[in-house]
Every structure is written in structure tokens, then in C-alpha cells.
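One chain of protein is taken out of this complex; the other chains stay put.
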Amino acid sequence: MPNGQLDLSQYTVRTDLALEAHEMAAQKHGDKRDIPGVHIDETEEDGITVSWITVEDDQGGEELGKQPGTYLTLEAPGLRSKDSNLQNRVAAKFAEQFERYLKLIHIDDSAKILIIGLGNQRVTADALGPSVVNNLLVTRHLFELMPDQVEDGYRPVSAVSPGVLGTTGIETSEIVFGIVERTHPDVVIAIDSLASRALQRVNTTIQVADTGIHPGSGIGNKRKALTKETIGVPVIAIGVPTVVDAATIAHDTIDFVLANVNREMTQEKPSNPLDPFNRPNVKELQSQDVPEETRSKMMGMIGTLNDEEKRRLIHEVLSPLGQNLIVTPKEVDAFIEDIGNLLANGLNSALHQSVNLKNVEAYTH
Amino acid sequence: MPNGQLDLSQYTVRTDLALEAHEMAAQKHGDKRDIPGVHIDETEEDGITVSWITVEDDQGGEELGKQPGTYLTLEAPGLRSKDSNLQNRVAAKFAEQFERYLKLIHIDDSAKILIIGLGNQRVTADALGPSVVNNLLVTRHLFELMPDQVEDGYRPVSAVSPGVLGTTGIETSEIVFGIVERTHPDVVIAIDSLASRALQRVNTTIQVADTGIHPGSGIGNKRKALTKETIGVPVIAIGVPTVVDAATIAHDTIDFVLANVNREMTQEKPSNPLDPFNRPNVKELQSQDVPEETRSKMMGMIGTLNDEEKRRLIHEVLSPLGQNLIVTPKEVDAFIEDIGNLLANGLNSALHQSVNLKNVEAYTH
Amino acid sequence: MPNGQLDLSQYTVRTDLALEAHEMAAQKHGDKRDIPGVHIDETEEDGITVSWITVEDDQGGEELGKQPGTYLTLEAPGLRSKDSNLQNRVAAKFAEQFERYLKLIHIDDSAKILIIGLGNQRVTADALGPSVVNNLLVTRHLFELMPDQVEDGYRPVSAVSPGVLGTTGIETSEIVFGIVERTHPDVVIAIDSLASRALQRVNTTIQVADTGIHPGSGIGNKRKALTKETIGVPVIAIGVPTVVDAATIAHDTIDFVLANVNREMTQEKPSNPLDPFNRPNVKELQSQDVPEETRSKMMGMIGTLNDEEKRRLIHEVLSPLGQNLIVTPKEVDAFIEDIGNLLANGLNSALHQSVNLKNVEAYTH
Partner (left out) sequence: MPNGQLDLSQYTVRTDLALEAHEMAAQKHGDKRDIPGVHIDETEEDGITVSWITVEDDQGGEELGKQPGTYLTLEAPGLRSKDSNLQNRVAAKFAEQFERYLKLIHIDDSAKILIIGLGNQRVTADALGPSVVNNLLVTRHLFELMPDQVEDGYRPVSAVSPGVLGTTGIETSEIVFGIVERTHPDVVIAIDSLASRALQRVNTTIQVADTGIHPGSGIGNKRKALTKETIGVPVIAIGVPTVVDAATIAHDTIDFVLANVNREMTQEKPSNPLDPFNRPNVKELQSQDVPEETRSKMMGMIGTLNDEEKRRLIHEVLSPLGQNLIVTPKEVDAFIEDIGNLLANGLNSALHQSVNLKNVEAYTH
């Protein structure tokens, strides 16, 4: 790194979230939100932000580093504070939007569903998939064994938690392929824990995508993909970020510090810790456009790096030291239980017409 | 039941254990242990009884109600008292006998193994399979991804807990078939919780058989079989009885009471609770040949029924009342943990030459 | 037992349930339900039977083998079938009756409550107490640390799971005494798993009593009592039978078999397995008054023993054999979770006026 020559080729910063990819792409385009080949529609209501991002073609795909397809994202920062009213509202919103999503991609009311709970249930931060599967209303066997007795308003749903490579010795995709070949579902829905590149998205964001999933891709692993091409039926991925790496935390902090300095220098009166109305919040800091001069003065050469360069530099220093730990909030146990129930309730309600959010509690643990 | 006409046709008493089937068949043959087409070899050492039963042909199969094949059984009544020394000795004996078993049925040292942990890990009494799988040394992915780096003394082992029909909506056998087709193991080993027809065998007996398994068959369920015929590779079943039904408990108790009365009437001095040497034990009571007259006097008509008739009668009364509960000892949590570790240690040691019972603890939780 | 001389002195059959004690006492009184010093009031509604038994004085206490006091019992046999509607109705009924109970024994709305979850949370069948405590709305610290900010409609509630003697090395009562001395609650509510002497009561019955509790007493252990006399404040015990011993199962089965024979012999047309309306049920069989002659013919000498004698005989035979296992239904995990939630919801709703069964789910896991 003498002479400032960073070798940035080895580490490509990536994100599992189309929303984050969109932010990064918009930044490159001078913060214009019009990115060729990409359509975004965002609404906020009652503490829940719902975004629909359509990557329309290959051009859009290249811009975002994401496959063409439809990405639905729900964000509810309040989820972290264990507000059970908000949890219920998010479950309802998720159910409503997910039903809309299924219609949009032409999955009809009687389509047979196989739900795959990816992840390792013995590692709490990776146990979202199995946790959701444990609370699903499973009906396929009733349709197979006693079709006459299944009431209207249900459809065939099966659900499996196939484990992870390190504990089974088998690629997850091989297990799923085998099950799909044997049971012929019309759609696969895969639930997964994701890695985020923003600390504030951990445990507060849900993404739905129809572009298949790549187990473990968020944290550097390469596994075989689960996509329509590989298994022959559409694959809908539902993911929640549950971990970040230490490099992300450091990067975000540097940005927050710079933005906070800039805010203090540019606003008329200094911030006052006793005045909550004058204290900064995440959104306000993220929207600060910190001038080069301030960056350089406060943070030297590091401050002048762009987002991508900063992330790579930090990653490059921490990783060989074994210090780029993947971390999760201390409260991970309660969070996985809560968001697992939320997703299971939402899915049960969205998939079966006879289930709604009033009676849905009967199906979860 | 007026006129004593019992309709015994509807309920066929069965057992998952060849050892129990052998006892029942021997009883029919007037307690002679020479049953045509069946060979039994039994040794007892240090609190552990090891039995090898060979059902040689169809005649033997019909006598026992068991498929022709080789049945290895280990019994250690002391396991119930949480004696960790005995647990280690049983693990060692199991590893030794299981290695012998594999040789006997021509499974060689390099055969690729898929281990299936049957059962529902959220129902403790049914969680033996998943509990064993959680503690196995899994290596298949290392052979697939970095074959050059695997040291000698290991073989490819994979392991999956496929769940149960009620929570997946898919027959377990379908999932296993799919995995076998995709991963081509040479042998499948399936671990399962069994039902016993004798209270004292619960949690103290391990059976190994090469005749495949029938998930849930022990407690009245009918599911598709896992056998060499259905999946194309040999299937070795390892089972431990973890539950009995209330009818079994009642039946055994009636027999114990009758045998105890007979013992008291026929021995010279009455039993003395203060003299432990004169108190009966299970084996002594089981070997009592209680005369018809005593049976009738003490227990009336019920006392004169044979084993099979008594079981059916009790079953016939309890089942329609919803009182034939399947029960498990109160200490089931600790037991499943202990015997799960014991089997995992035994398997890790039997399957990999580089693992022995001195270093095996490193692989279990 | 030659000459029929049973020594019945060593084993006293007992029950934790006043309802069962009342049945036994009524039997001795020729099935008259008027027992001196005892008042019983029983109502049944919607699958839930609510009984209030008052043991008014020492005479009543001797008749029942229970301390004078008020015993509230809820029975809902349907609880065993995982009917979530019934669970909600039982929770509502329990909350309503428990509020009435508190008023009856003069515990007012502001009384400070300490809830003790007795039992071993690592033994599922013994984990009811800790499971309830985990889901309670605990508020005492808010009253202590920020009394101004606690809204109306709550009262100070604290809750502790003190563990069991075998894992702490300390009598549970010592730990509770220490906490009571330090924190000065007005009432202690202790939650415990009980042993029943009837298989059909396991997991379907809730008892509330104001006579204190004796940890482990139901299954033969002797520990120091938790009563108003020993700790200085009223102790309300809430218990649910979660286990029975093998002797109870055998005894109940013999009775069911005898009653079934009698029913078949005395009804005009024989029972028909294909006709559900003609099949017996538990209540019908329990009310059969089987004549001595039938008992003797069908079950010999054993059949002629009275209830107490039969239980002792069976116990006397099984115990020295190590065969009188304490057992629990195979489904114990789900049951403890369900009834633990039911009791926690009921208590949260009964103890805090601002909590009702519509918003109570927010407090449980």
C-alpha cells in the first residue's frame, strides 16, 4: 500500500440485498435513482418501508450485480425493539405483499409448494430457515393420503430443513434436487439467513426474490445454486440479514463519524445531547454529502476513498489477521424466534386461504 | 366377550426386536430354543449381553415374523442408571461388534456410507436418530471437494435427518430415495427409535439388522419401507426401544404378579424384603413356569390366557378408550442424550480406522 | 403372599389431586359424595369441568388425606389432542377462576406476588414450573427502580426457577425462604409438575390449592414443605399431573378390563366395534359396579381386591424389580410447551388488570 496503490482486485464487495445493490449503483450514478434497466417503487407506512425493485434486463442486472427479476423488500427498523404490535403489523404486511408477489409471477392458488429451510439449526444466527419450517402448516401428506378429507382453502405444502454441507457432507442443492424430483412441487420457496453490508439492516429487513438462491453466498462461500435452471421449477428466495462482518461495522462507523462531523460543521447551532430534536438519526447522516476537504481533514487518505475502496481496504487488513469475524447481535436468540414466527405466520396466511392472521397463531409454537 | 369368545383377529402383537420375536417363538415351541431356520448365539460379559440371531430362510422368517437376515442385539440393563463407565464399555462393545457386523455382510473399509437419522427431533422420545446424526464425524464433502487432503484412515460418510411425515408432508422414504439417487452411497445406515413389548428393554437394548427398516412400524404406522429392494443399496438398521404402550405395561405387570405369587408359593421360605439375596429379579420371574391352577386361582380367566391372547385383550379394551397411550420413562431427555452419544461414538470409531474410543470424544457435543 | 396375607403396611397410595382423594374417599363411603367436613361443587361446560372442593376441618382433612383448604380443579380431557381453540378456552377459564380464587382467599389487586417455578428444566416432564416462569410478565423491578413510570393496571410480580436438589445441592425450600426474606412478597405462587394416580388425568388437569406444596411428594420424595407456616406468607400451589408410575397404568388397565367385561355381560346387545355409539367410554366404564362374582371369575383373587389393595400389591411386586418406572406420554415436549403457555397466559391475565387474553400473546414466547 505504499504510494497508495491499493490492489482491489481480490475482494469484491457484494450484498445479498437488491436494495443495497441499488443504493450502491445509485451512488455511482451520482445518487440519481434512475438506473437504466431498473425500476424501483418504494412506499412507507406505519414504520414499514416496502420496496419493489424490478431488474428488467441484463443492463439493469449488470448495474446492480443482480440477476434480472423482481425483488420485494420490507424494512422495519423497529423490529429490533421487540415491539409485538409492530411484529404483527409486519407479519400482516408481509402476507399481503407476498400474496401479491405470487400473483405477479403467476403462481396460482392451487400451486404445490415445497419450502426449504436453509441453514444450520444448531447455529442460532443461521437457523432462520429451520425455525420457519418448524412452524409451517404442512399439508401435502393430507392431499396424498386422504384427498377427500382436505377442506377447501388449503393447498399442498411440504417443508424440509436439509441441513448444511458441514454437518451432512452433501451439498444442500443435491438434497433439494432429489426431493424435487421425487415430489414434483410447482414452486420451491427457500428461506435463508443473509449477510448484510449495513449493520442497521440486520434483523430488520426481509427480502423476497424470484432469482433463486446461492446458499452461503453472502459470507464468501460458493455452493451450487438453487434456480429454475438447475431444478426445473421457479425458486422464490426469502431472506433476512442476520449477520455482518467486522469490516462492515468498521466501514459503517467511519462513515457515520464523517457524516456526523459534517453535520456539526454545517448546521447552524451545534448538536445538543439534551435536545432530542436536534440529534442526528441514521437517515439524516446517510444523506450527508461530506465534502472531500472535510473527509481528508478528519480521516486523511482513508477518508478520501470511495465506499468500495474503503470496504476493500478494511477487509484486506482484517482478513489475514483472522479478525474479520462474522458477528450477530447479542439478542440473536430472541430475534430468530420472533422473525421466524413472523415469517411462518405470514407464509401460512399467504399460502392457505383458510388461514388468516387471526387464527394463524394456532399453527406456530 | 360374553362366552369368552375373544375376537383376536384385529390386533397382531408385533415387536421391532428379533430377540423378543425369538422369545415368543420359543415359547410356542415349548420354550425350546431350537427353532427351525433360526440360529441364535448369545454371550454375556460384564453386564452386557450380545446376541447374534440369524434367520436363515423363509421357514425361520415365518417362525419369528422377521425377514431372513442377521440381527445383532446388545442388552445392558444397567444403562438406565446413568453409569458412565458402563456407557463407555457399551460404546466399545458396540463399535467392536458393529465392525464385525460390517465384515460379515461384506461391507468393506472404503464403502461410502449414508447415515439417516429417522425420527422427529422435536419429540424427545423420537429424537434418537437426529441426536446421533448431530454427533457424527461427517467426511463425504472432504472427499468430494479436496480428495488429496483427506488423511488415511477415514472413509466418506454423509448424514441426514430427513424429518417425519407429519412435519415435512413427505414420506421419509421419498427423501432418502432422492438423496441416494443423487449421492450414490454403497450402504445406508438408518437410526431409529423403536417400540418394545417389554418395559425393561426400553433404553437398555440396541439392535442392528440388515433387513431394512419400516419407519414407524413399531407403533402401528404404515410407511414405505427402506430396503435394498426399494433403494438399491443395502440398508442396515440400528434401533433402540424408547417407548412402550400402556397395554404392554399392564400385560408385563400381570405376568410379574403371577410369577411372583408362584415363586412365593413354591419356594421353601417366604421372600424377605430385608434379605436382598432372597428377593426376586426380573430374569428369575420371567423363567417361572406358573401352573394353570395358580393362574386361574389368582387371575381368573385372564390368568389362563396365553401371552398373545392377554396382550390382544388388553389392547382391545384400552384402545377404543384412548387410554393405550405410548409412554416413555420420565428421564427420557438424559437417556436420549446418553445413548445418542454412545451410538455416535461407536459409529465414528467403527467407521473410521483413525478414530478410536480414546479420541472419539473430540467429535461429539 | 401364601394364604393371601398381604402386608399392605409399607406402601401408602397417595395422590397429589384433591379430586382423586375425594373419589377415593367417596368410594369408601359407598360412593356417596357426602363426606363429612368436605364440600364439593362441580360444573361442566364446553368440555371443561371445574370443581371447587373445600376441606372445611380436620375431619374432612382426615377423610381425604388432605390439609383443610380450598382446592380448585379444571379438567379438560380434550387438551391431549392439541386443539388450540380448547387451549384458549381453558386459559380463559383458568384466568377467570383463578381471579375468583384470589378474591376468595382475600388476596387483593395490589398484593405483591412471587412465582416459583419448581422442577428441573432439563427433564421435560418436570419442567412445567420453569416453562411457566419463562413466559411470565415480570414487573417487580419496574416498581422498585422506576415506580413513577409503571402504568396502572399492573402489580409487582417476580418469578424464579430455583432448580432441584439434585442439581443445586440445596433444598428448594431454603432458596425460596431466602428470596422471601429478602424481597417480602405478600403471596407465593408455586408451579409444579404432579404425579397422578389415573392415566387419563395426565396433561389434562390443573389443580390450584392454598395449602402449600411439598416438592416431589407425588413421586415418593420427601422434601421440606413450602407453606404459610414455614415461610410466613400464603402459598398457592398450581399443579398439573405430568407423570404416572407403571403400577398405576397396570391397576387402571385391570379395572378397565373388568368394567368392560361387566358392561358386555350386562348390556343387551354385544358391543360392536363398527358402531361408535355403542362403544364404551372412560366415564361409563368407571361407573360400572362390577359384581364380586364377575371380578372373581375374570380376575381371580386379584379381581376381588379393593382399589387400595390392588394398587399396593402391584406396587409391591414391581418396585423391587426396578420395573415401577415413572413414565410420561411420548408427546411430553409439546404438552409441556402448550400447558406452560396456557398457565402463563392465564396468570398474566389474572394478575394484571391491564392484561387480557386478547393481548396476552405479546408476553409469551
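We just call them A, B and C in the order they show up, numbering each chain from 1.
Just so it is clear, contacts are C-beta pairs under 8 Å (C-beta built on N, C-alpha and C of every residue); 3 or more make two chains touch, one makes a residue touch a chain.
Computed from a predicted model, the values in this text were never measured in an experiment.
Considering C:Thr139, C:Thr211 or C:Asn262, the position touching the chain not shown turns out to be C:Thr139 (whole complex). Here one chain is not drawn; of C:Ala25, C:Ala91 or C:Leu165, the residue touching it is C:Leu165. For the chain missing from the display, the contacting residue among A:Asn85, A:Ser287, A:Gln323 or A:Ser354 is A:Gln323, taking the whole complex into account. Only one of the listed residues, A:Ile116, A:Val261, A:Val290 or A:Ala344, touches the absent chain: A:Val261. Residues of chain C in contact with the chain left out of this view: 122, 133-134, 138-142, 156-163, 165-171, 174-175, 177-183. Chain A meets the missing chain through residues 1-2, 10, 80, 122-126, 199-200, 202, 243, 246-247, 249-250, 252-254, 256-257, 260-261, 264-265, 270, 273, 279-282, 285, 295-303, 313-314, 317-318, 320-323, 325-334.
Note that only the chains that are shown with their structure count from here on.
The best fit of Cα atoms from chain B onto chain C calls for a rotation angle of 180°, in steps of 5.
With centres taken as mean Cα positions, chain C sits 34 Å from chain B.
Taking each chain's centre as the mean of its C-alpha atoms, chain A lies 46 Å from chain B.
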